[in-house]
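With one protein chain held back, the other chains of the complex are shown just where they sit.
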Amino acid sequence: MIYVIYVFIGISLFFAFAGVVGLLRMPDAFCRMQSSTNISTLGVLGVIIGGILYSAIFLHNAEMAIKLAVMGIFYIVTSPISGHAIAKGAYRHGVKMSRKTVCDQYGEDMEK
Amino acid sequence: MKKATVPAIVSTALVCFIFWLLITGQVASLLRGEPSAQVLIAGVIVSLAAALFSARFFIHEKPFFFANPARLGKLIAYCFCIFPIELIKANVDVARRALSPSLPVNPGIVKVPVEVKGEYAQAMLADSITLTPGTITMETVEEDGQDYYYIHWIDVASQDGAEAGEAIKGTLEKWVRRIWE
Partner (left out) sequence: MNVFLYCAICFVVLALCLLIRLIKGPSVADRAVAADSIDILSDMALILYALYSGRGIYLDIALITAVLGFVGSTLVAKYLEGKL
């Protein structure tokens, strides 16, 4: 059973690593936001699920398991809100998009 | 902004009280059969006070929409079966793009028509789109009765609105419309 928990934490480490590499390599601010979503979804959920299993089965501590579940729900509910707010604020503030950008229908419609 | 009704305040207070029970660790005590009356009474008072001031920001339509078991079942099926599959697929795709040596991205902002109606349903669809890596909802607008989202997409496969919408939110939109109909 302990190996299942290790697998969950390993998945979480892999996606957190991919998100960090993406944050360092991507060409502009909006693509970096896409990579940071990688950290805040599966990077979080792996550790949370593994922690719930470990504290329920090995530590026999229901309080810790419930608190971890609350943290998971909180992350899932709040991370899209702050991501959307930062993306919109950055665009309105005038952050440049990279030269690889294919189309920008938002900017075209705002100029009208 | 219209005034809050009594059912709206009651439903907001119920959600606040459940959150209070979870973060004060009272659920574990209830499972053991020894709840503390002081904490429960304080929770009722605090959640009612919080709901009195904040209900008009949260509840604009039917307050007890999810009191119906069929709708609740569909919501649970969406949260635990349909959405995680899309989430894992999108996560693997973005992780592969970030780790591959040539960095295959062609980002862009597309305008996508949306078929779902109502505040809650649109908020739920926009949050689902933002939560899947690779797409971020930037703004929602309404033009002549048709709602549009502006979506930043990391791999623009098509600049046409309908095709892009099908690729971004095909299954998600079908299920969200089924939940909130």
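Letters are used for the chains, namely A and B, taken in the order the chains are written, and counting of residues starts over at 1 for each.
Quick note on the criterion: contacts are C-beta pairs under 8 Å (C-beta built on N, C-alpha and C of every residue); 3 or more make two chains touch, one makes a residue touch a chain.
Note that the coordinates shown come from a computational prediction; the quantities given were computed from them, not determined experimentally.
Student: Among the chains you can see, which ones touch the chain that has been omitted?
Tutor: It touches the following shown chains in the full complex: A.
Student: What residues on chain A make contact with the chain left out of this view?
Tutor: 2, 6, 9, 12-13, 16-17, 19-20, 23-24, 29, 32-33, 36, 39-40, 43-44, 47-48, 51, 54-55, 59, 61, 63-64, 67-68, 70-71, 74-75, 78-79, 81-82, 85-86, 88-90, 92-93, 95-96
Note that only the chains that are shown with their structure count from here on.
Student: Could you state the distance in Å from the CA-based centre of chain A to that of chain B?
Tutor: About 15 Å, centre to centre.
Student: Note which residues of chain B are touching chain A in the complex, please.
Tutor: Counting only chain B, the residues touching chain A are 19, 22-23, 25, 27-28, 31, 87-88, 91, 94-95, 97-99, 103, 105-111, 126-128, 130-139, 150, 152, 154, 156, 159.
Student: Write out the stretch or stretches of chain A touching chain B in their complex.
Tutor: 14-15, 18-19, 21-22, 25-28, 30-31, 33-35, 37-38, 41-42, 62-63, 66-67, 69-70, 76, 79-81, 83-84, 87-88, 91, 97-98, 100-107, 109
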